[in-house]
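Left out: one protein chain. Kept in place: all the others.
So that you can tell them apart, the chains are marked A and B in the order they are listed, and the count of residues begins at 1 in each.
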């Protein structure tokens, strides 16, 4: 009861006040009946949520192996419509989510450019979102404006017909389902090797501006005794906020600017591309990023059981010749994303029991 | 028989001659078996058509409340394909129609930009439309060129495989389904209050260039003793053609430039934004439109039973704080649009009896 009252109070705050609250104080506002209702922040992905979603993804994947199973899955949300509002360029995340919707039988509408939208006529982003909620049962959005997914969910939760919002990534901001698929890939890969606990994860590249390594670092607190090794050019080192977080949670980490040195220790190598779209003065040009490229000759340095991950798209960080190595996990990681996003949508619509009973 | 012959004759006219005919002389050309076949003009929405569509929308809405019902609706037109050809920016109308198609199980193709289209290669708009008719069973179109929906329907009706065309709005021209959803909203709102007859409707804003208020004015002739009050800046007053029409049909109307004065009389307040996209010399800049904004403090002036409508998108004409007032009807109005468009499509495919029997 107290929690409910608290959430009611949260609903009375102005957006500015609400937005400035620490995350842990407002996560409850995006839940219903003690379950995640909107998926906006990596921080919502508790141990328990992660386990539920991974198991559900595994089950869905199994059911989907046969035509009959996939046809059955499509009956589950055949009466629901999703709006994919992706006004920031994205192929992967868009198609991945769209496929996830299709797997559950949802009908999908897409807006992929503000130039086809009413924002042109002076409509506020909130009104645009509220409009979508008139027609759809779920909004999945990627927007260049930071905080807009949160604001959308905040606003819709005050209406009489709230629908779930999934944050598909926004600016340098949150991208919770990327974190979800990264962890799902680790979970799957280490299934027969004791899980993610006790593993050594080497994260490589633009750690300063890459949101995936940041989210992943946070979420690894859900596992025991994980060792993180950050390998980055000096200018692109992981932020102090992350390091403070890891220290606070007594998580083990090291920093280096030498890729080769820690490859033999890695259970997983997480490669990232340079995020030069966030350059202010073309500073990326002065960085020798080639030292942070994974090449065919590096393969022999790595454990046989290790895996190589990448959020994609890649440029030259991973040599195409590495693709044929059985440890290259990034293409499967992509596909894992589709399955775990399917699980997330199924969870938000509360059909996980139905699926698990199949 | 005579009517058929007359339509045959119409079919022999050149497009230019056909186009210049008065509307009432050519409406029959867009009917088959005495039923509307293409939906192009508000003038096609007779009392009888309106009643049929509103009742059908109510029924569809009821059936759709349960998964089983919505799944059943989706079987009705599962074998049909719709082409949404929207080359003028639009979010609301597009997604609304797309959702309507989905509700009836139609498969949807969309062209949302002439830059992805063969018009680039020098194809005429008519050939583009005829191409769509090769693949689709229904064309819903919004185009910047006035008269193009009519021309499309005119041309297709001469082919051996005519399909229905719905005008989703074009330029300053017709937008019949907006009129349809506006009237449906009035009909629903006044269901237990004697219907639309005898009500007072206050229309506010850019009445000169807003096509919605113009269409609505025309269609209110279908109801008894409706009083219209036009509230607009001097420069944006309702056109003389409309006033002449109202006089001819002995409909009651007043004009004013003071919003507050008539709010207490209103059963419905229909707000509109300034249509500055039709400015010739930035004349909108010189108009103080803020006097035609509905604000929270106005709420106390209005009847408890009144409703507030807006075709959306809005800018500042309605204060966001008004959204929480139970009389704010515009978001429901939007959703009504989806249902009544579903009804329209069902009607064009002649499945209304099947639905009513459910």
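Note that in this section contacts are C-beta pairs under 8 Å (C-beta built on N, C-alpha and C of every residue); 3 or more make two chains touch, one makes a residue touch a chain.
Since the model is a prediction, treat every value here as computed from it, not as a measurement.
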### Query
Per the definition of touch given earlier, which of B:121, B:248, B:285 or B:357 contacts the omitted chain?
B:121
### Query
Thinking of the whole complex, not just what is shown, which of A:9, A:25 or A:71 touches the missing chain?
A:71
### Message
From the list B:20, B:47 or B:78, pick the residue that touches the absent chain.
### Response
B:78
### Query
Residues on subunit B that touch the omitted chain in the whole complex?
75, 78-79, 81, 83, 107, 109, 111, 115-118, 120-123, 126-128, 130-132, 134-136, 158-159
### Task
For the chain that got dropped from the picture, name the residues of subunit A it touches.
64, 67, 70-71, 74, 86, 89-92, 94-96, 98-99, 102, 112-113, 273, 277, 312-315, 320, 324, 331, 334-335, 338
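Methods note: only the chains that are shown with their structure count from here on.
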### Task
Could you give the separation in Å between the centres of subunit A and subunit B, each centre being the mean of its C-alpha atoms?
41
